[in-house]
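In this view, the complex is presented without one of its protein chains, the others remaining in place.
And now, chain A:
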Amino acid sequence: RKRQLLTEIVLRNRLTALVVDADTTCRVLEQLLLRSYGVQTQGVDNGRDAVTLIASGVKFNLIIIDMILPILNGLEATRQIRDMGVHCKMLGVTACSGESERQAFLAAGVDVFIEKPLDPEHLVPILRELDG
């Protein structure tokens, strides 16, 4: 009943995710969506804090990152995270919908490009894959 319109999955492993979005509404919703599947989440609202957190050694199974971010934008933050040797799954989730934006985000290092809103149809297969 709780998630009649959402695909229900039960994760075997404890997954962790970082949500990087300057918009509070989007960040809160994405974190809540992840938590509804049992994923532990942290959220930051700019690219620099995301890079700092990862550089401090905190590990995540999944990073969800927007393209337009203050202080350090999503493209550059993604590049810096990948340059650190971080190989976790990265989803670029953004309101920018053009092909050039998609190519730029993929070239920066995200694995998947998703136009907002993040929905279960996109998220659940990724969580299943991460859960093995």
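A few points about this structure:
To be clear about the criterion, a residue touches a chain if its C-beta (ideal position, glycine included) is under 8 Å from a C-beta of that chain, and two chains touch if they have at least 3 such contacts; residues count from 1.
Quick note on the criterion: contacts and distances are computed from a predicted model.
The subunit not displayed here is recorded in UniProt as "Histidine-containing phosphotransfer protein", chosen from "Histidine-containing phosphotransfer protein", "YKT6 v-SNARE homolog (S. cerevisiae)", "Succinate dehydrogenase cytochrome b560 subunit, mitochondrial" or "Phospholipid/glycerol acyltransferase domain-containing protein". When the full complex is taken into account, the listed residue touching the unshown chain is A:Ala22, out of A:Ala22, A:Leu53, A:Cys88 or A:Leu106. Where chain A meets the missing chain, the touching residues are 2-6, 21-26, 28-30, 32-33, 36, 66, 68, 94-96, 116-120.
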